[in-house]
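Complex shown without one protein chain; remaining protein chains in place.
Letters are used for the chains, namely A and B, taken in the order the chains are written, and counting of residues starts over at 1 for each.
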Amino acid sequence: MTGHQTLGPAAATALGQLNERLAAKPAAHLQVSGLSIHYSTLRGPFNAVDNVSFEVAAGTNLGLVGESGCGKSTVVKALMGLLPEMTRVTGQALLDGQNILGLSDADLQDVRWNRISLITQSAMNSLDPVYCIGDQICEAILAHEPVGKTVAWARAEQMFALVGLPAERLREFPHQFSGGMRQRAVIAMALALNAGMLLADEPTTALDPIMQSQIMSRIRGIHDHMRRSMILVTHDIAVVAETCETVVVMYAGKVAESGPTQDVLDRPLHPYTMGLQNAFPRLPVRGQPRKPLISIPGTVPNLLLPPAGCRFAGRCPFATNLCRSVAPPTYQIGAQSAACHYVERASQFRVAAAEPDTWRSMEPSR
Amino acid sequence: MTQATDDTAIRGRGLFSAMRDSVRLLMTDSFAVIGLLILGLFVLLALIGPWLAPYEPFKAMMTETGRLNRLAPPSAEHLLGTTAFGNDVLSQFLYGFRIALIVGLVAAVAVGFISTVFGVLSGYFGGYVDDVLMRLTDIALSIPTLPFAIVAVALLGPSIENIILVITILFWRNGARIIRSAVLTERERIYVKWARAAGASHAHIILRHILPNIVRIVFLWVTMSVAFAILTEASLSFLGLGDPTVVSWGQMLNIAFSSGNLRTAWWWVVPPSLALVLLVSSLYLIGRAYEEQTNPRLRRR
Partner (left out) sequence: MRAYILRRLAQSVLVVWAVTTIMFFMFRVMPADPTAILLERGLSDEARLALMEEWGLTGSLWDQYVAYLGNIAQGDFGNSFFYRKPVWDVLFPLIVNTLWIAIPGLLMGAALGAAIGTAVGWAPRGGKLERSGIFLATVIRGVPNFVIGIALLTVFSSTLGWFPGFGMGDPGATTGFARYFTLDFLHHLALPLIAVTIYFLPENLLLMRSGVVENRTEDYIELVRAKGVPQRRVAWHAARNSMLPLITWLFPALAETIAGIVVIEIVFSWPGVGRELVLAVTRQDYPLAQAAFFLLAVMIVLANLAADLAYGKLDPRVVYK
């Protein structure tokens, strides 16, 4: 690689050792159970995440899907210990058997980036404007590995090569990068310590569609190459279909449905999943009529005053009085599970949900 | 959007209700409340101070033996002792409240008025007026404030009117700039455009839309101007350029300092120093609350 010629023999050895050490890290296993997050605001407690559980097997990808404001990013922040001070987090998140919720600052320091790293939502603002990119990547390496600046810089050059950026641009500042390049720089930074678990928090939201697919295919390529575990947060169900083995659909802070991606997308059990599927463009299948895009009317409920029953009831075309008064339990059907009173009628719902009229009829009844 | 909200958006709101809101917000900040209490006490003392003063401020006190009662420490007769010239410190100190308040108040009204007029005209109408004003403040900002005041007061003659005039000349510029940029942001707001589209006059927009929304910035600037004015007057008096016919705290300190009695006559030095510190600090405490209000990024969520 480019950096090697300029390194002295001692530094080259050190870099080799660092790469070996990092490559030896195993993919992480994560078991989240009963995760609830309360913010206290001036207008009372805000239940942003309610009893969320899921598991990421080592070396697999999990997709966390839902509209904005569903609590997806909050889950990610909780796992990194990034929530504001006034937040109450309960439940467990076992990373390779160790609970990483509620760790002290010192213990968190070891978990962050070393074992979990983060690809942030808006790469636009997530790089410090006054430091060059290389320094920001080196900062992460130097915080965790006993190497010098030259070795860290050489490692950063390798990471840049991995995401397809020329090494000399490490010396540039964030404002000199385009949006796509910044996102790649953030990915390079996330890979710098080869953490066992990668959290990708809407890594493509801020980009144009062409750049989105480029970045996603790069993430997939890197994933195939390095076999890390990953949680991919997105509102784009199509991206999940291409990338993730398992999927968790969240709605208003709760898990609506979860299971193997193939099963969930082929046979969704929860009307919200059905609605989400309608809302994203799919490649037309030859011989079948092109499916229309249907958006779900209404918005996510205000969680300061959560509705009594199912949180989706207000927007669900199939909701009954039961839905509006009693919160549904989670039903397990095969590998899939869903929080809906009428899971057994899912096949009926799927047919109806494919009709635009089913959703349109909801609109005036707000 | 319903009809009702459209209407209020176009009508804007009254200047007085905006001021009331602003004051109400001020009362939620405990530091500002402390500042307001101190300020209130000072205003009260300024009003009644001369009646409370036991002696004429410049009257020379004599001892029973008929000699000048110089540098007497505090006693029942002279609660804060006497100066090197036999004047009663308490009386001078009490008269000082009035001068400080007059300087602060007059300068604040003058600076506040000029800054607001220039800031609003420049920010709202832009163009030529704005260009001229901005170049003018650029130059004005390069003038060293206190040296300018020293020279100007020396040339004009050391009277309280001249001191206030110089303070006004010096401090209108900062306020005009700050208010101008606030007006620039307000001008671009959507309801101002609606109001324009609905045929509202410039005067209506300035009075009902712009001013009510920059009231906090104007208040912030007026508070700061009072503080600057008091500080400048005190500094000038301390340098011996104050109005010799009135008693001010800066002048008391100047006489104590130049007569070489700083260390011995603590009763002469401490009261005016403390009063200046309390007065200016209380203004800064109030100003800080406005600063915090006008900057949304500082507000707590």
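In this text, a residue touches a chain if its C-beta (ideal position, glycine included) is under 8 Å from a C-beta of that chain, and two chains touch if they have at least 3 such contacts.
Everything numeric in this text was worked out from a predicted model, so none of it was measured.
Enquirer: Quick one: jot down which shown chains the absent chain touches.
Expert: Result for the missing chain's touching partners among shown chains: A, B.
Enquirer: For the chain not shown, which residue from A:H38, A:H144, A:R267 or A:R345 touches it across the whole complex?
Expert: Result: among the candidates, A:H144 touches the missing chain.
Enquirer: Just one of A:N47, A:T74, A:N114 or A:T273 touches the chain that is missing; which is it?
Expert: Looking across A:N47, A:T74, A:N114 or A:T273, the contact with the absent chain belongs to A:N114.
Enquirer: Which one, A:G44, A:G97 or A:P129, makes contact with the chain that was left out?
Expert: Touching the chain that is not displayed is residue A:P129.
Enquirer: Taking the full complex into account, find the residue in B:F58, B:F113, B:W194 or B:Y284 that is in contact with the omitted chain.
Expert: Reading the full complex, the residue touching the unseen chain is B:Y284.
Enquirer: Footprint of the hidden chain on chain A, which residues?
Expert: 77, 80, 82, 85, 105, 108-114, 117-118, 120-122, 125-132, 139-140, 143-144, 173, 175, 186, 189
Enquirer: Write the list of chain B residues that the hidden chain touches.
Expert: Counting only chain B, the missing chain is touched by 31, 138-139, 141-148, 150-152, 154-156, 174, 227, 231, 234-235, 238-241, 250, 253, 257, 262-263, 266, 269, 273, 276-285, 288, 291, 295, 297-298, 300.
The rule we apply is simple: only the chains that are shown with their structure count from here on.
Enquirer: Mind checking the centre-to-centre distance between chain A and chain B? Centres are C-alpha means, answer in whole Å.
Expert: Centre-to-centre distance between chain A and chain B: 54 Å.
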